[in-house]
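Shown next, in structure tokens, is the structure this report addresses.
Here's a slice of the assembly, chains where they normally sit.
Going by the order they are written in, the chains are A and B; count residues from 1 in each one.
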Amino acid sequence: MDIAYDIASTILRQLQQPTLAFLIGGMVLAALGSRIEVPDAIYKFLVIVLLLKVGMSAGMSVRDANLMELAVPAVLAAAIGILIIFLGRATLARWRGVSEVDGMATAGLFGAVSASTLAAGMAMLDDRGIAYEGFIGALYPFMDLAALVTAIVLARMSAERKAARNVQGGTATLTMGGRGGFDGDMVRGILVDTVRSPAISALILGLGIGLLARPESVYASFYEPLFRGLLSILMLIMGIEAWQRLAELRKVAHAYVLYGVAAPFVHGLIGFGAGMIAHYLTGFSAGGVVLLAVMAASSSDISGPPTLRGALPEANPSAYVGTSTGLGTPVAILSIPLWIVLAEMVIGL
Amino acid sequence: MDIAYDIASTILRQLQQPTLAFLIGGMVLAALGSRIEVPDAIYKFLVIVLLLKVGMSAGMSVRDANLMELAVPAVLAAAIGILIIFLGRATLARWRGVSEVDGMATAGLFGAVSASTLAAGMAMLDDRGIAYEGFIGALYPFMDLAALVTAIVLARMSAERKAARNVQGGTATLTMGGRGGFDGDMVRGILVDTVRSPAISALILGLGIGLLARPESVYASFYEPLFRGLLSILMLIMGIEAWQRLAELRKVAHAYVLYGVAAPFVHGLIGFGAGMIAHYLTGFSAGGVVLLAVMAASSSDISGPPTLRGALPEANPSAYVGTSTGLGTPVAILSIPLWIVLAEMVIGL
């Protein structure tokens, strides 16, 4: 009973944090029909600045990091991304009213990572003075790329098997060339396309500058101090966007709503468990465990959708973007305090 | 003579303040035909950030405020808004060459409040170290909504009376339904529409977050320190815009020019007088009196025009936006030092 009260009061206290308050505020404004809108140019600018910040911070840490300490969480991050996709294929993609390609695309977004959710997690840990490895930002691409590549490859392989069955069934006359099974060119294409997306580009640029240059002065005078403020505006945008996307979910099967609400918790638990493994193997910090759970719980809002649209043009964006942006992202952001409480109970902070 | 000299030298010194210097600079650049332009996306972003700041600051203050201390100025603010409209109906709306609906729309904007003018007033008081109640920002919607609702209701009632007279005269065949006299639905519609405008939405969001959440860290790291700088860019935009709008006034009656120049002073005096009442009743601060005068003197530049366009489509935007943005706003901003000097003389600072 005491624990339940503790959790409830902690979560309520965390909802008062600026990050969550702006997210909820954005949803409330949109629900009330406000005409407030943050221009798209500002949104793109905020994303670039925040990802440069996360990347630079990680890059400067990696400089001095023991590479083994980085390797274990990186492998785990990629494994989480892949596991989430197989889990999505075994659940959402088989549910009634969900086409396989739509289900895989949705799982792909939920396996990929949301930069703003990760940034929100970092800000909340900073607020509470909980330390985490500086290189955490460098884990982002491992989970993101692993999830997107796995989802797209599985979806295409399944489409080709179906096409092949139709061919055997007699009507089709075209052969599918060498694209049956695993296809190196396709994987390379997806990797290149994802890395070229604005979000991953900005993160990698930040990583590179943090690693190879000396950005300490500009980091301390600009990127670090403006981080929370720009994040608050980004959260406002995410909240407005989430509410608007929710409407699109009315057009698709109820299965998406169930998945969108439940998946962040399940994925977060997987991430938390993987973080605990790293905690015992390499002394991965409690804050790091929280952020691995946050990354796993989050779903891609920036880099994922265009990549999926390019690679799986037959998938329905109302389904996968609606589920991810309308439900996955706000649920993941609002669940951050849960992982902090869990880490407090399991590891102690 | 000494007092006149004092006023002149104080005003000259105040014109050197960055806020006014950027406003005047924008007007000079526009007058010289400069092609400088601040993109609209930046303008919208600045307005949202400034109103979030003003709202949050007020919200955090209201938390600890004695509600009686807030209630008296709030009622006075609403009364000022309504009084300005009736004054406009008795003057501008009756002058030669001014149609009644255009006159009422113009009075509506002059009764409503300019967020940037209020922000400029706050920055100038801060610069001089003059204290004011933290909840002042919360008075904004009271004056703004009271003025817009009164102006639109009066304009519609008058239009209906005229239509009714035409009906009695014989030609019209449609009845006006239940819309004669006071109409609750209309008032609710105007209120909802105004509250949903981007400016009031941002202010109310800031108020809510300041009141219910704990935004102190993001306020201190972002909204507070960037306030003056972003305001300086906003003043530059207002100056450019004012000069461009002035040209539109050539197309309308001279009465608008007279009203645009005189009204900010008359309205400011009304606000100052109302502030003095609060000063004696509840100990309202001298800085608060100045800001109530500034709010009364200001005319709406962001939230008002779209509301009026929606509610009074037959009114001529060249007249009301031209008068308000071209004359009302710069005159109101430039008159801020006057209210400070007046408060110094009447109350002592």
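Just so it is clear, a contact is a pair of C-beta atoms (placed from the backbone, for glycine too) under 8 Å apart; a residue touches a chain by one contact, two chains touch by 3 or more.
Predicted model, so just to flag it, every value in this text is computed and none were measured.
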item: Number of identical chains forming the whole complex, with 2 shown; value: 3
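The rule we apply is simple: only the chains that are shown with their structure count from here on.
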item: Rotational angle, Cα trace of chain A fitted to chain B, multiple of 5°; value: 120
item: Between chain A and chain B, centroid-to-centroid distance (C-alpha), Å; value: 43
item: Residue numbers on chain A that touch chain B, as the complex places them; value: 15-18, 20-22, 25-26, 28-29, 32-42, 127, 225-226, 228-230, 232-233, 236
item: Residue numbers on chain B that touch chain A, as the complex places them; value: 39-42, 44-45, 48-49, 192, 195-198, 201-202, 205, 208-209, 212-215, 217-219, 221-223, 226
